[in-house]
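One protein chain omitted, others in place.
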Amino acid sequence: MAVATVIEEQKHNIEETALITGSEAIAVACKLADVDVITAYPIRPYDTVMQYVCKLVANGEMDCEYIVAEGEHSQFEIVKHASACGARVFCGSSGVGWMYAMEALTVTPALRIPMIAMVGNRALDDPGAFGVEHNDALAVRDLGWQLVWVDNVQEALDTALIAYRVAEDRRIFLPCAISCDGAFLTHSQAMVKIPSQEKVNEFLPPYDRGDLLLHPDNPITVAPQGNEDWVMEIRRQNYAAMERAYGVIKEAYADFERIFGRSYGNPFFEEYMTDDADIVLLGMGTLSISVKVAIRQMRKEGKRVGFVRMRWFRPFAAEELAKSLQRFAAIGVIDRDYSFGSPYLGGVLAGEVRHALYPGPGKKPPVVDFICGLGGREVTVPDVQKMAESVYKAADGKAQPLTQWIGLRE
Amino acid sequence: MGRLFAIEIIYRGIFQKTLATRISRAIVIAAHHEGKMGISFGRYGDSPERNGIPAKNFAIVATDEQTLEEGMAKYEPKEVDVTLCVDDTLCKGVESWAWYGLQPVNKLLKPGGTLIVTSREGPEAIIAMAHRKETPYQLSILKGTVSFSGLWVYKDDHTDVRLLGAIAKVLPDLFSLQSVQKAIIDEWKDELKATSAAKSYERTSSITVQPNQGNPEVPYKFDLPKWHEMGEGIAIPSIPAGHKMDDPTSHAQGGFQPDRNPTFKKFSTRTMRPVVNFDTCIKCTLCWLQCPDSCFDVTPEGLYDANMQACCGCGVCEAVCPVKECVTMVNETEFKDNSSQWEDWRKDKDGYKVWLQEKIKSHPERSHGFRYRGQYEEQIPEMLEIASEK
Partner (left out) sequence: MDTYVQIDPTQKLDPFKAVKKIPLEEYFTSGHRTCQGCESALVMKMMAKAAGPRTIVLGSTGCMYVANTTYYSTSWVLPWMHTQLGSSGSAALGTAAALKALMRKGKMKQEPINVIAFCGDGGGADMGVGAISATLTHPDYNCLILMYDNESYANTDIQLSGSTPWGANTTFSSPGKVKRIMHRRWKKNMAGMMAAGHPTCRYVSTVCMSYGLAAMNSMRKALAIGGPTFIHSLDPCPKGWDYDPYISHELGELAVNTGIWPLYEVEDGVLRLTGRTQQIAAKKIQRQPVRDYLLKQGRFAHFTNDDIDYFQSKIDEMWEKWLVPGVIPFRTEVEADAPPA
């Protein structure tokens, strides 16, 4: 008995490595976070996380209520209510499944529910495509959801732990969606380091709902109907929480580095070869791989191109990003999304980047927007080179179409 | 700048919704006949309406478009020329659905503006109910039984057109009787209704109510907190559980008094209140159990005292009570305060008996709307007759 305990303890202190998918990595994070209630509903590609959760529960590796719902609306409502009663929760979806849950997604931040959801990014119907597009997760960008994009399996696992830490911080109590590009991240396996339970426990305190706990010992009335005398004040509270999230995220990444010894640098965006760059490309998610490869090739040709990969889209680190982007002669934003009829017909990300630059002091480099990779279409190295060429021209003062479709059969 | 007119109609939710809408529409149409323009609207904060809970409609009329916009730029008028109060019991105050606090019926009246009340009471009773106002105002009573009906069947007892005739009299600058009659023909194609309006016009008179007249009580108010003073997560504390009752004479403790919502009291919904004969009560529990508003306090000796802060006057307690005249609904105009009947009875049983008999005499006078098909047809002639009495 004593021997077994010692072995068990040792096992827990050793950081294991495993070959798993991004979805599985997030399931492992849920296990390490000792999540209490999880709801599932099938839709590609996110549902791979739930297939793995099911195995963990069935094998006795994870103790949670694992509920298969009858639709995404119920899936998100069930965990919303579980969280209100003090349970740590997890769920997720993709594409139109996420949209089917939209009503529940809307009320979750308003109720200050720290739900963590995985979005396996997927094109919206119709046509029913399985490949990646970011419009699903972006649909909630104005509602009080924290939104983060990851580009590798290790980051998926680590970010899930960080998301719990931030969302459940009493100063925040806002939900967080972790976006993983469909297929590229949800379905491909990579070697990851799995942190020990002890370190996770040190990093992630138990979820304490405090005075908002729905329980007979704390009789409260939650979310009565509100008229025009109240709604602005209630929205202002959420505004304040999202404002605070910026600082709480920084704290969480600093603690993550201290405890796990793995650093992500700037939590909000990653910079690649920007130190000496003339121009930069900026994007989110797994297209970073082709961009990085293309940049390395272009550098061989003497083109000093850099890359900025956005992680946190909400909160959006506008000041920091503007300060960084002002160093370059021109910026190319890569949008794996669309926003039909938007200003200059650009994508969502380009609009946000231009917005971030506008109020700041100093120079405002031209921003060219590239819509590409929709529906999971490959973003190729030549595609990226083409984008860089256009950005170089813009930097030279040559007028470029503000929004360009790349990789389209024309 | 032209002239702006504002008319407010204070009514009982649902029961008088159709009545109020008909009046405010006809005001705008009548004004239109005189080349004025206007809008008619219900206060959105009162919607969705509930049976009996006070609500408001407004008609805003102006001599030109820009002046009308001045009126429309406000969510609701801050002052009105005429207030129509289509149920006299509303003179005790208006706690509307989305309102925190009790609003005096005459609150929005301009100095010298007119309060028109439909009632069978005289001016003394109306003035006694209405809260005091800093400036003098005019009071005009449209004699008649208060008109109540439901959503689907309208009781066309001419209250609408009689009020329109009265407005033409008290505010001739807004529109003439002729314009009112044209509007009535436009809207309802009914010559008899046009005649009713004319009769009402002739009979309408008003008296001045001075600042020292009326109910001296300060109506309860509610201050809205700032955003950072409110709890997060849209959560508020629940109501405490309640407590035992205290006998005012013996100081015995017992029974149960629930704690009640401190920000919405509901008594201004009431047009009738139950009076209880504690001597004949058999303690069957039915009034207490079947009350949708949990308004009955259970006394230490197991009697049931309808709490007048909470009672909305639905009458279910009378309907379920198996003892004749043990619970009797009495017109709310008969009462001056919300004191506990049980405490009064405990302090002076004989005096209470006299008081009770006197109150019961005025029963029944009211109807809350549809009870059976054909009922309105029976009631209308009687109501028109009362209306034609000088």
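Lettered A and B in written order, each chain numbered from 1.
As a working rule, contacts are C-beta pairs under 8 Å (C-beta built on N, C-alpha and C of every residue); 3 or more make two chains touch, one makes a residue touch a chain.
What you are looking at is a predicted structure, and each value in this text was computed from that prediction instead of being measured.
A.B. asks: Touching the left-out chain: which of B:Arg50, B:Arg132, B:Lys199 or B:Lys353?
C.D. replies: Looking across B:Arg50, B:Arg132, B:Lys199 or B:Lys353, the contact with the absent chain belongs to B:Arg50.
A.B. asks: Of A:Met99, A:Ala190, A:Ala223 or A:Leu345, which sits in contact with the chain we cannot see?
C.D. replies: Reading the full complex, the residue touching the unseen chain is A:Ala223.
A.B. asks: Sort through A:Cys30, A:Ala104 or A:Val381 and give me the one touching the missing partner chain.
C.D. replies: For the chain that is not drawn, the touching residue is A:Ala104.
A.B. asks: List the chain A residues touching the unshown chain?
C.D. replies: Within chain A, the residues that touch the unshown chain are 34, 36-37, 58, 60, 63-65, 67, 69-71, 73-74, 77-87, 103-104, 107, 206, 214-216, 218-227, 229-230, 234.
A.B. asks: Across the whole complex, list the residues on chain B that are touched by the chain not included here.
C.D. replies: 13-14, 48-53, 97-98, 100, 150-153, 225, 230, 234, 236, 238-242, 255-256, 258-266, 269, 283-286, 289-295, 298, 307, 309-310, 312-316, 318-320, 329, 367-373
FYI, only the chains that are shown with their structure count from here on.
A.B. asks: Indicate the whole-number Å distance between the mean C-alpha point of chain A and the mean C-alpha point of chain B.
C.D. replies: Roughly 55 Å separates the two chain centres.
A.B. asks: Mind pulling up the chain A residues that touch chain B in the complex?
C.D. replies: Residue list for chain A touching chain B: 110-112, 173, 211-212, 219-224, 226-230, 232-234, 236-237, 240-241.
A.B. asks: Tell me, which parts of chain B touch chain A in their complex?
C.D. replies: 45, 98, 100, 224-228, 230-238
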